[in-house]
Structure formats: structure tokens, C-alpha cells
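Left out: one protein chain. Kept in place: all the others.
Chain lettering (A, B and C) follows the sequence in which the chains are written, and residue indices restart at 1 in each chain.
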Amino acid sequence: MSAFGVTVRVQSEDFDQAAETTLLTKGRTDIGAVATFSGLCRGEGETLKALELEHYPGMAESEIEAAANAAVKRWPIDGLLVIHRYGRITPGEQIVLVIATSKHRDAAFDGARYVMDFLKTNAPFWKKEHRVDGQEASWVDAREEDEQATKRWK
Amino acid sequence: MSAFGVTVRVQSEDFDQAAETTLLTKGRTDIGAVATFSGLCRGEGETLKALELEHYPGMAESEIEAAANAAVKRWPIDGLLVIHRYGRITPGEQIVLVIATSKHRDAAFDGARYVMDFLKTNAPFWKKEHRVDGQEASWVDAREEDEQATKRWK
Amino acid sequence: MAGVETKLVYFSWVRERVGKSEEKIVLPQDVTTVMDLLLWLKQRDDGFAAALEFPEIIRVALDQEHVEHTAEIGAPREIAIFPPMTGG
Partner (left out) sequence: MAGVETKLVYFSWVRERVGKSEEKIVLPQDVTTVMDLLLWLKQRDDGFAAALEFPEIIRVALDQEHVEHTAEIGAPREIAIFPPMTGG
């Protein structure tokens, strides 16, 4: 279930930020602000070969939708798009995209950041790191900073 | 004068957000976060025909660079691009673009928002509104909210 | 509700340590809260003991809704057990 203006996609394919922005803004003259966040896979000094992103289908979508719907309720946001990928992702590739549009910049910035913060701590995705040196792949630990980031919105 | 990684452009031509993002990220595997803000011209319920953006050449660039350099000093930002247009801009067109890249999302979000806030109150640009109904064009008033937004970074 | 099977699903290193991604089991009648469930699962075998060594950090969802460890389990169709999330 998602509110009007909220789009959430969980997919293995890459996405096109420019095309998504166009979909949210084209032909509209009531939008003054577009805040966009994209998260990329880092190579960790060329030690990382790939990330493997596991997710809980169904719950991944519903948790992101819950965050997006909460953002739309809290700020005057016109459109909110969230795309999160799963599967194998190599350094430099895109993982996540959030675009929030609004009349004013504060709502757009707050909305995009709120969704990113909640997504980090609440959406069921887990990253496994595969190393260039062939060492055993290991799961990324959750960061205490991310927990704190979510708390700042209370 | 601008710090390494800071690019500021004041121009009348439109810009291509996707192309600018590619320039900042292509071939890099050390960037984990890209925060982007674009400001668009609103039509104000189809009453606005066009905005006329006047600027103070030289000082416009240096004030934006000062804000960008302060952001790069304050947060671990890899790349920071700011483009601000001047001249005649019609509803739906782009006015301003800020892109901040970093290892982590907080620095990218904070950097982009800081630059937007300072640009609003410190960069010498003035907007004149031309109306569809042919009424005399009028200068946009500065918003008290923008002054407050700048103060939150003290 | 004795005899009713519940589907359990496991993710990330919980899945790897327990050695399966899902199973259907009948929960004992004295397992009423989420923490009861984690402690009961933990003593099933070495895999569960390793996966649930620190039950306080493990997250649980009942029918895809996050719940606290003090929550009553009730009669969900699906219980998911997984480590803290690391998406985004």
C-alpha cells in the first residue's frame, strides 16, 4: 500500500536516475525542489570484488513504503520515488535511489534523508562482501551511526 | 579561488544533471553517496510567465565558492558542483544545481543542503517575476525562512 | 493451537548458520513470546546455537512486521528471523 505520489521498487536491475527524475518532474510547473540521493557500491581501496545484497521479498517493499508514506505525511512532498537493488553489485554501481520533489527545498531534503535513514535501519536487506583476494565472503555489520541517524527524526 | 573538488559555474545556459553526475562519479569506486539538489522555476498556478534572474558577476561566483569551500572544510566531501543560472527562465526550467559526493550519506546530504542555504541568503542573485496577465513585473521578496535556514548551520 | 505448523524464514548469517532458508515447524505450547521462541530455537542444534548466540541483537518479523522481543507471537503464517539490516 502506498500513498499517492509514492513509488517503491525493489529490483535486481540497475536504474536510470535521469529518467526517473524526468518522470517525476516532466510537464509540471508546481515543483520547485528536487532532492536526490543515490548510494553507490564502494570498492574499499580496490579490496572489494562485489557486494551480494540479500533481501526479504515483500517485507523489503513494505518497509520502504512505510518510510516513504511517513515522509509524505510529515512534509509537503509531491513525489517520492525509492528504488533499492538486490543481488550482485560491483564497485561503482548504484545500489539505492531516493528522489523527493516538493514546492520548497526543506521538504525535499528532509523527505529524501528521512527515507534513507529509515531504509538503512528498517528495510530487510543484508550486504555480503566478496573480496578481491578470495578471502571468505563476510556479512557487513550494522553501524551504530545508522541507528543514531534514525533516532534523530523522533 | 576554489578548493580541490569544488566546481562553481554561473551561466545563462541550462545544465544537464545526469552529465554532471557522471563527471563527478565516473570511474570512481571510492564514492558511496551522491546527494543532488535541483531548483526549478515554479509557475505559481500558471500566473508566472518567466523569471528574470539578475546577478552580480564575479561576486556571484565568489560567494558560491565561499559556501562550497566552507562545506568541503566542514564535512568529508569528495566532489562538490554548483551551477546557478541567470537571465530569463520559464516555469519548469532548472535554476540551480548542487551535487555533493562523499564516502557516506551524511556528509553528502549536509554539504548539498549547506550550500543551498548559504546560496539563498548570500549569493547576489535577484529574481523578477513577469506575469502572464501582463501586470507590471515585480521583484521577489527575500524570505525570512531562508535567513533562518542559514542560521541553523552556526 | 497445538499441531499447527508455522513457516519460519531465515536471512543473511542467521540463514547460513542454521543451514536452511526456511522450514515449517510446530511451536511448543509454552513458546508464547518472541524471546521464548529465540531461546527455544537456540537449543535445537549447534547451528541455531551459533546463529542465536546473542539473541538480543536478532530481529524478528511476524508476517513481515517488525516486533519487539517481548511481543506475543500469536498465530502468524510466517516468522522471519534475521540479523540487523545493512541495506541502503
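Note that in this section a residue touches a chain if its C-beta (ideal position, glycine included) is under 8 Å from a C-beta of that chain, and two chains touch if they have at least 3 such contacts.
Only a predicted model underlies this, so the values are computations on that prediction, with no experimental measurement involved.
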Note = Going by the whole complex, the chain not shown touches B
Candidate in contact with the missing chain, chosen from B:R42, B:H84 or B:R105 = B:H84
Request  = Check the options B:V6, B:L53 or B:L80 and report the residue that touches the missing chain.
outcome  = B:L53
Key: Interface with the unshown chain - residue positions in subunit B   = 39, 53-56, 58-60, 62-63, 84, 95-96, 116, 119-128, 139-143, 146
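As a working rule, only the chains that are shown with their structure count from here on.
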Interface hub residues of subunit B, defined as touching at least two other chains = 105
Ask   = Of all residues in subunit C, which are in touch with two or more distinct other chains?
value = 88
